[in-house]
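In what follows, a single structure is set out as structure tokens and then discussed.
All protein chains of the complex are present and in place, except for one that has been dropped.
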Amino acid sequence: MTENKHTALGLSDEVVLDMYRTMLLARRIDERMWLLNRAGKIPFVISCQGQEAAQIGAAFALNNEKDYVAPYYRDMGVVLHFGMTAKELMLSAFAKAEDPNSGGRQMPGHFGQKKNRIITGSSPVTTQVPHAVGVALAGKMQKEDFVTFVSLGEGSSNQGDFHEGANFAGVHKLPVIIMVENNRYAISVPLSKQVACENVSDRAIGYGMPGVTVDGNDPLEVYKVMKEAADRARNGEGPSLIETICYRLTAHSSDDDHRQYRTEEDLAEGRANDPIVRFAAYLKDLGVLTSEIEEKMQEEIMAEVDEATDYAENAPYAEPEHALQYVYGNHEEV
Amino acid sequence: MTENKHTALGLSDEVVLDMYRTMLLARRIDERMWLLNRAGKIPFVISCQGQEAAQIGAAFALNNEKDYVAPYYRDMGVVLHFGMTAKELMLSAFAKAEDPNSGGRQMPGHFGQKKNRIITGSSPVTTQVPHAVGVALAGKMQKEDFVTFVSLGEGSSNQGDFHEGANFAGVHKLPVIIMVENNRYAISVPLSKQVACENVSDRAIGYGMPGVTVDGNDPLEVYKVMKEAADRARNGEGPSLIETICYRLTAHSSDDDHRQYRTEEDLAEGRANDPIVRFAAYLKDLGVLTSEIEEKMQEEIMAEVDEATDYAENAPYAEPEHALQYVYGNHEEV
Amino acid sequence: MANLSYIDAITLAMKEEMERDDRVFILGEDVGLKGGVFKATQGLYDEFGEERVIDAPLAESAIVGVGIGAAMYGLRPIAEMQFADFIMPAVNQIISEASRIRYRSNNDWNCPMVIRAPFGGGVHGALYHSQSVEAVFANQPGLKIVIPSTPYDAKGLLKAAIRDDDPVLFFEHKRAYRLIKGEVPEEDYTIEIGKADVKREGEDLTVITYGLGVHFALQAAERLEKDGISVHVLDLRTIYPLDKEAIIEAAKKTGKVLLVTEDNKEGSVMSEVSAIIAEHALFDLDAPIKRLAGPDVPAMPYAPTMEKFFMINPDKVEVAMRELAAF
Partner (left out) sequence: MANLSYIDAITLAMKEEMERDDRVFILGEDVGLKGGVFKATQGLYDEFGEERVIDAPLAESAIVGVGIGAAMYGLRPIAEMQFADFIMPAVNQIISEASRIRYRSNNDWNCPMVIRAPFGGGVHGALYHSQSVEAVFANQPGLKIVIPSTPYDAKGLLKAAIRDDDPVLFFEHKRAYRLIKGEVPEEDYTIEIGKADVKREGEDLTVITYGLGVHFALQAAERLEKDGISVHVLDLRTIYPLDKEAIIEAAKKTGKVLLVTEDNKEGSVMSEVSAIIAEHALFDLDAPIKRLAGPDVPAMPYAPTMEKFFMINPDKVEVAMRELAAF
């Protein structure tokens, strides 16, 4: 018999269904983007597929009305829970003027939405780590009690900014949670060529913070350690490093073909551990997710994705001259 | 009774006397430079004082006819053992044309001498870590069996280049030894504001390499762990991180006054642990260093320092137009 | 009015802004207890405490990156780079991040941050404590780069930089710190970023420069005056984005232009100044646009012979002025 893990974590059936729904929504939006890309309608996709459990487990452990997040490009799950809508994500995929992330200036996956405290991100990996630390520093200085969350890939944890940011957070005991979504690849480069440590979380001790590695395919496992980290952070006990082990179910991006460098075995292993399938099975075993609920959920989500797609596809691009706007605060109108 | 530690390490009385002599020579050159600076004869000094045991323990564990070193600015002990002379160091202090490090282009402490495999260094801290890793990579590719040594301060271990370089060395299992000379201060900033880990060597596990912290006031302790690291490196077992705990006996440099930020207690503790005094006591207790030997040594060293000073003081500067030389390999003569 | 040194004007600007606005704070290496290696933050640690004058770990990318985060949140960090030479590890954070935050977020986020750094040579600082690094950044829209020449300008411009809603690089000539003194009003004032300033009116030739070069040009101009040659001196003050109107006007005024920088010649900020003139005032020129700059070698050496060879000084400026005047 399946053990009920979520009640022990203080999560109601309603909340875990919401977690599942958000995971599913992320997956469906992502899948749609691939279709649109293959149909030549959007130039680029970069996926959350396979990492939804880590993202949702993490996001739900935070306070999405108060905390700050500095997500990385795969974190569709995180930004959905923090208030970005399917429509907004599609506007970004289509690079339309209304895209709240960048007004169509950045590629999809470059999240940012001030009203939801989603810190604007860029392409150079890992620069967001010091930013999150800075937001946490500001919060501490202003005596606010929010937590700042930042995520990145395991390959990106080799950038100097990871080290410098984590160290600053450790020295100043800042309320930051650094989550490494370890999907075993950095584009084509396998983990064994990226790091020599057993776990990326082994790096935590070097910054005087707790480090833990969890199964990133289980949202409840991730929730648990994230919640502990968030509690520590809010209690003034400083930062944490969390590593979630997961699989990248798609190619790195729509420009990549991962069959060039991954074995069929490896890919099959990933599919066998699909976090959405696993979480659905868990919820069904417990009777929390019934066929009825699931069907309705799927329908609603498909309707939401359809509507978002239609809206975004038909929305206008920014005017060409809009490219001149917002270089500086006191910009001249053109 | 004092225990003979060096014989157990395979070090003859002759070798330990040579170690002592080199420590003393470094100290005397350094002291002379301060005098010259205070007399207005040289614009700048940065000291090895307090770190001679770490440097000499390390350098003697290497093969100074084969290994490469990428020292940092305090490493006078290291470069002396690797073949740089008192005269050459003084030429550098006086910025004279004959200075083998830079022809008077760089400040003293910016070591470099190709014939002795001392890799040219700069002022921005920690850049030498990836360089040393690159030299080690080259050696491995060329199937050479030399080891590459690189050192830096504990403050400098917070730079991104430390992380990136160490990680590269770990992944490629390169014969590099990274030594952090932890003197508890980065200019005025104490260790507690630089790192949050207990030991800087705690960072080693994050790079899949052994990390060890030793008493940097004892050249034999340092020799021991360095020798083990060098043996591992030569055996293809990869890199090591060694942290030597020591004191900075002088101000950061001739431009600094450390009484502004250090207590008298702290300074006294440093003096009480002076590695030269300690090593002399050890050698005397064992009868290896007699008053006779010591007197002669002191005399010889003073003569060497005097001669080096005189020579360097009287040596010519480079011609003004020499500033135009060596921007590129196929430089035009002016 | 008080007679202040250039560095005291800078310290005072920070002090006043920190008193005025509790969102302003400082982070950098040795800025706290020690008061900075040049003493630019002296007294501020005592007044504002270690929470607002933060001795950061030795890591420039984090100093800037953490500052960016705090600025995005809404604070107003002043990050000190101990020497401009050591800004290089932070280039990614400055160029890829700070300068693009407003633009990339379509005006949703912004980054009100100042990065201060002492630059320049003539202090026996050798290759890595003497450099002019402004040209590396003077091609990045979204950034502003300020280099004041006088205590008055330093204070007014630094205050404006701290109040600016966008990132400002603020480079201070380290030899000016104690060498240059001047009158500074007691009242609060700011100087608009982006505006050049005529430091001397003249008719026969125009010198355009910034930083210490302004003082060299003024000294040389006095010498030429004795021979009846009247020199116009324009101080750029903001070297990115440039004050095009002021440059064009100054060039047109005399028709003979000398551009002076301590940086290496090729690819310096003065190249852009020249290009602006050649694009907009070509037919007003009576002589080629002349540049006086450091030689194209990596940086100035330590040995006094070679350092002197590299550095510009009033004599070199004078010679260049006389050549141009005689053209």
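For reference, chains read A, B and C in written order, and residue numbers begin at 1 within each chain.
What we mean here is this: a residue touches a chain if its C-beta (ideal position, glycine included) is under 8 Å from a C-beta of that chain, and two chains touch if they have at least 3 such contacts.
Bear in mind that the values here come from a model prediction, so they are computed numbers and not experimental data.
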| item | value |
| --- | --- |
| Chain not shown: contacting residue from C:34, C:76 or C:100 | C:100 |
| Contact with the hidden chain (one of B:138, B:267 or B:315) | B:138 |
| Residue of C:77, C:142 or C:182 in touch with the missing chain, whole complex considered | C:142 |
| Contacts of chain B with the absent chain, listed as residue ranges | 68, 70, 99-106, 110, 112-114, 119-120, 122, 124, 127, 129-139, 141-142, 160-161, 163-165, 167-168, 171-172, 325-330 |
| Positions on chain C contacted by the hidden chain, ascending | 61, 85, 88-89, 91-92, 95-96, 99-100, 103-104, 127-128, 135-142, 240-242, 263-264, 266-272, 274-275, 277-280, 282-283, 285, 287-291, 296-299 |
| Residues in chain A touching the chain absent from view | 43-44, 95-97, 102-107, 110, 122-125, 155-156, 158-161, 186-189, 193-195, 255-256, 260-261, 317-324, 327 |
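Everything that follows uses one rule, which is that only the chains that are shown with their structure count from here on.
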| item | value |
| --- | --- |
| Distance from chain C to chain A - Cα centre to Cα centre, in angstrom | 41 |
| Centre-to-centre distance between chain C and chain B (centres being mean Cα positions), rounded to whole Å | 36 |
| Rounded Å distance between chain A and chain B, as computed from the means of their C-alpha atoms | 45 |
| Residue numbers of chain A (touch at least two other chains) | 160-161, 163-164, 167, 171 |
| For chain C, residues that touch 2 or more chains besides their own | 56-57, 59, 61-62, 89 |
